[in-house]
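Just one protein chain is left out here, and the rest sit where they should.
Read from first to last, the chains carry the letters A and B; within each, the first residue is number 1.
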Amino acid sequence: MVTTFVFVLTAAVMLVAALVAVLKNNLVHAAMGLVVTLFGTAVLFVLLEAYFLAVAQVVIYVGAIAILIVFSIMLTRRVGADWGQQTNATWPFALLVAGLLTVLLGLMVRGWAAVTAQPASQAVPADMTARLGAALVDPNGYVVPFEVASVLLLAALIGAVYVAWGGRKAEKDAQG
Amino acid sequence: MAFLQDPTVIVEWLRQLFLGWGLSPSLASLLLYVLGALALATGPLLWVIFLIWFERKAVARIQDRLGPNRVGPYGLLQPFADVLKLLTKEDIIPAKADKFLYWLAPILSLAGVLLLWPAVPLGKGIGGNVNVAVLYLVAVGTLSTFAILLAGWSANNKYALLGAFRTVAQMISYEVPIVLALLVPVLLARSMNLQDIVAAQDVWFVVAAPLAALIFFVASIAEVGRTPFDLLEAESEIIAGFHIEYSGMKFAMFFAGEFLHAFTTGVLGAVLFFGGWRGPGAESYPILGLLYLWIKAFLLYFVIVWIRGTFPRIRIDHLLNFSWKFLTPLALVALMVTAVLDKMLAPLGAWPRALALLVANGVIWLATQRWLRGVEKRLQPPMVAQPGEYPVAHYTPPEPQAAEGD
Partner (left out) sequence: MDPTWVFIGVFFILAPLLAAAPILIGHYLGPHKPNPIKNDVYECGLKTVGDAWVRFKVQYYLFALVFLIFDVELVFLYPWAVAYDMLPTFAVLEGLLFIIMLLAALIYAWKREALDWYD
């Protein structure tokens, strides 16, 4: 009961925050809306008793990605405010398509047994995080994705630094 | 005196009381949670008042001053006078500020620090028992970062924004060594639960992981924004950093948040590396454990104050270099060595293992020192005059100018 109430409340807050993120002209406000949405996701994880995912969500998305977004907003030329029109002439059609898609997805989900059926109440094991850790480096588990993820992140870093940063000298030259 | 041996009897007594009023069991539980949260939040908030007095007095003594000594014995009532003064100050809101975020920032700043407390184990069976506590601490820490970012942004003041950006760059840089150093106690205890980490410290982790403890401590001081890492409020450069435009109680909340954060750092250091509430008799009398934790935390806090009273401020490029090029690689190496040795020495008892890790940490430290000396030699031009050279570093003699015109 309480869980349902918290869920509905969180979902409502998340929806409003998501709308703020999309509709606000002031980019910093939009970023804050995004932060609230991401935080709401963490709350949903807690409701699902996925505590590790909840804290990881906050650490990575709120702690790192949101700050990155705010920093990149500060790099734009007309900082944080674009007072131009946010939509173009075809928005009614987009709305129509999005609406149809929502209805279609809703119909599909309604017919899906996994959603309507009550799940067997299964207690989450206490050593969830340890099991996750063991599975991550288990050769029969996820060790390949685990190591590939590290290579991917290394590649991402190299790419990002290469694109964003030509080194101190190049930066000085660019400034004239 | 059953209460001394098991403080949870109070909770049970209150629960029975609430049930006696005819409340439903779940409502009684909720009420207990609210009361517990209120107690856990107001305790540190009141403690801050004492901390402010203590820090002013201690720093004053270090600087050969008297410090507060007028209001009450030893000036103990000075913070109360300050609070009264701040309460009656005008709450100025800059005309061009971003009103909503301007209000939100100080609230987030203090709340972000308070929210660290539910994870802290205060004694055997009391206080935090969060299963992912260590990452929870990191996650809640991001709230403080956002508070500073919002404060700097919303005031619409160039210096505030500059201060906020510097601070956030500093905080995210120092979060990396902190998260790395935190991995070491997690690894040694095989748990992220702070209660388990305390229980695993038959030998304090500071023995097995002195480098991690040091890195955690130094980086935490930077995370709080204390001297020598207090660029965020460098008065001489950016006036006061992100909170220039804040006055009255809003400013006080930033201030209280910083002081409480410093003390909380002491508490976390004590829990992670100095055995938390453990001590003689703490098993049977949890209240004693709370006292031990408080003493350890206070000693660590005193070191923070001591550092504040002693060290000069670091320049921003040095600050960032120190995190990325010294603390982070050191933490990575310490983590790898700890991981390997701990697996290899698993059959040994607690003490031999801890001592072996201590020796390994010592070796890493000696190697680091050698490396640093090499770097120092490369960076510093020789101070002794070579033949044909000026004896002053960095000084190049002016080129003889040819007379122009005629």
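Operating definition for what follows: a residue touches a chain if its C-beta (ideal position, glycine included) is under 8 Å from a C-beta of that chain, and two chains touch if they have at least 3 such contacts.
Fair warning: this is a prediction, and the values are worked out from it, not measured in the lab.
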Worksheet entry | Residue touching the undisplayed chain, where the options are B:V9, B:L66 or B:L87 | B:L87
Worksheet item: Of A:L75, A:A89 or A:A114, which sits in contact with the chain we cannot see?
Response: A:L75
Discussion item. For a quick check of understanding: of B:S191, B:S220, B:T264 or B:N361, which residue touches the chain that isn't displayed?
Written reply: B:S191
Fill in: subunit B residues that touch the omitted chain in the full complex
29-30, 33-34, 36-38, 40-42, 45, 86-96, 103, 106-111, 114-115, 117-118, 128-131, 134-135, 153, 155-161, 165, 168-169, 172-173, 175-176, 179-180, 183, 186-187, 190-192, 239, 244-245, 248-250, 252-253, 316-317, 320-321, 324-325, 328-329, 332, 335-336, 339-340, 342-343
Worksheet item: At which residues does subunit A meet the chain that is not included here?
Response: 3, 6, 46-47, 49, 51-52, 56, 59-60, 63-65, 67-68, 71-72, 74-77, 79-81, 129-134, 136-139, 143, 146-147, 149-151, 153-154, 156-158, 160-162, 164-165, 167-168, 171-172
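Definition applied: only the chains that are shown with their structure count from here on.
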Discussion item. Using Cα averages as centroids, what's the distance between subunit A and subunit B in whole Å?
Written reply: 29
Practice prompt. Name, in rising order, each residue of subunit A that touches subunit B in their complex.
Written response: 2, 26, 28-29, 32, 35, 42, 51-52, 54-56, 58-59, 62-64, 66-67, 70-71, 74, 126, 128-130
Worksheet entry | Of all residues in subunit B, those that touch subunit A in their complex | 26, 98, 101, 130-132, 135-136, 138-142, 145-146, 149-150, 153, 165, 168, 172, 175, 190, 192
